[in-house]
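All protein chains but one are shown at their positions in the complex.
For clarity, chains are labelled A, B, C, D and E in written order, and residue numbers in each chain start from 1.
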Amino acid sequence: MSTERMEEFNSERSRLNEIVMSYAGRDLKRLYHIDDAVYKDGALPAKTKEMLGYVASLVLRCDDCITYHLGKLHEMGTTSEEFEEATVIGYVVGGSITVPHMRRAFDLWDELQKAQ
Amino acid sequence: MSTERMEEFNSERSRLNEIVMSYAGRDLKRLYHIDDAVYKDGALPAKTKEMLGYVASLVLRCDDCITYHLGKLHEMGTTSEEFEEATVIGYVVGGSITVPHMRRAFDLWDELQKAQ
Amino acid sequence: MSTERMEEFNSERSRLNEIVMSYAGRDLKRLYHIDDAVYKDGALPAKTKEMLGYVASLVLRCDDCITYHLGKLHEMGTTSEEFEEATVIGYVVGGSITVPHMRRAFDLWDELQKAQ
Amino acid sequence: MSTERMEEFNSERSRLNEIVMSYAGRDLKRLYHIDDAVYKDGALPAKTKEMLGYVASLVLRCDDCITYHLGKLHEMGTTSEEFEEATVIGYVVGGSITVPHMRRAFDLWDELQKAQ
Amino acid sequence: MSTERMEEFNSERSRLNEIVMSYAGRDLKRLYHIDDAVYKDGALPAKTKEMLGYVASLVLRCDDCITYHLGKLHEMGTTSEEFEEATVIGYVVGGSITVPHMRRAFDLWDELQKAQ
Partner (left out) sequence: MSTERMEEFNSERSRLNEIVMSYAGRDLKRLYHIDDAVYKDGALPAKTKEMLGYVASLVLRCDDCITYHLGKLHEMGTTSEEFEEATVIGYVVGGSITVPHMRRAFDLWDELQKAQ
């Protein structure tokens, strides 16, 4: 189950993507397409790939990217233990500069857990 | 033409710069001065320089810096095709982590286009 | 003395830290503990350490981290001249991409000075 | 099986870690300890954790960190298909700025494959 | 005209790209293709695009990426004045942390100028 915050995030993301697409040339459209394709099941399961995207987003400190992958991880049935362990790897690699993003990530994760 | 959002950005920026200047020593004042000077017409036209500032801001993922240079590019008559191509270079170099910033950039660009 | 903005920051920070701790395993708890310990008086005084944390946060461009260390520097009696000089080092090393964060830092510093 | 390059990397890493430890206080020793602990089997298998460490290192563009995690992934029996898919996520998230690191990563991976 | 250093760079780059391609799946091949396409003449001339790639590489501090775009700028007849002005924008935006990369860039630029 989703929450109001998650739905607002997704709806604003869709609104903005439509604007991007109204300006996008061929290469930008292709980049969007590839960005979708690489997270599909392959030699690695989609869930592992979302986790890679989540930790990459955490160490690069992008809240919107974190929110997106966190939502996917939640939908795919990631447990809180798995989520915590992936997050700690991001914290260890990226340092305390990632902590404000990690705090907001756990806040959203908690909200999604309680909405279930 | 500008928009309400752009004017609020510029007015908040001015308010904060006044506070900075009330604390600034000689070196900080000089840095502000140089930061202005390097975007003036020279061997490269000012528009190309703003574009360099814009793409640098995009790959370093600084929304305020993006907004500032985007506003300048708009004032200088950059076309939407030129803006899109510069943006795509930023996306290619900086990766999907730049996408949330790119989305907000196109949203603001679209607003400025429609206000004309 | 503190200000309303600073108190809201600290109270939200505490709320979120409680959520983090409700999910945290042993390693995450240890990381939080070390993150506290390294800023205590040692061969270097705590104030110098907070200044190192502040400038590191400025060049890495993390507003929440800046706010936290800035608050500590204020509590420890840092003068505005010291604060300005530390900030300028961050600006010189990190470039104009740090300026929006620097502006917000001086705004908060100014507020704290006026609340005294 | 390992290769000469990988063994030289590990031996230089050990030499330097000994120097670090000869200066390290309690907190630094603890950080090294935690940095080891978080990659052990838990709710997530060690192999997934190394993959998270690898992709985080790729998007943050640290060759030594990439080499370390790549070596672990190889030891743990990661297939070339899995390795390629994880790498592509890093490329997509981090952009073409990661490509020189990715090239060196595949070069080392190829060397390890051929040494088997 | 090129120089020995530039030729060695290009030949090592080709050797590594062949290894990458021997492992690459469809998405990785597409990313390589797009990375080429976005620098072609369009609404913006190819030279401006290489300059955007160069400054993006400078502020993200990637020596190999700098070398590549710098070589292209040289081939396209960029003057030393234009090169200096683009570089200074990178320095201003990215700060003194870019200086070691800038030093190596001017060293290579100087070598290419003298080889003409």
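Criterion: a contact is a pair of C-beta atoms (placed from the backbone, for glycine too) under 8 Å apart; a residue touches a chain by one contact, two chains touch by 3 or more.
The shown structure was predicted, so the numbers you read here are calculated from the model rather than taken from an experiment.
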Shown chains contacted by the missing chain are A, B, C, D, E
In the whole complex, of E:24, E:65 or E:88, the residue touching the missing chain would be E:88
Checked against the full complex, the residue among C:51, C:70 or C:105 that touches the missing chain is C:51
Had the left-out chain been drawn, it would touch chain C at residues 34-35, 38-39, 42-44, 48-49, 51-53, 55-57, 59-60, 65, 79, 81-82, 84-86, 88-90, 92-94
Those residues of chain A that touch the unshown chain are 59, 91-98
Where chain E meets the left-out chain, the residues are 61, 80-81, 83-85, 87-88, 91-92, 96-97, 99-100, 102-104, 106-107, 109-110
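In this text, only the chains that are shown with their structure count from here on.
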Overlaying chain D on chain E by their Cα positions calls for a rotation, in degrees to the nearest 5, of 120
The positions of chain C in contact with two or more other chains are 25, 27, 31, 91-92, 96-97
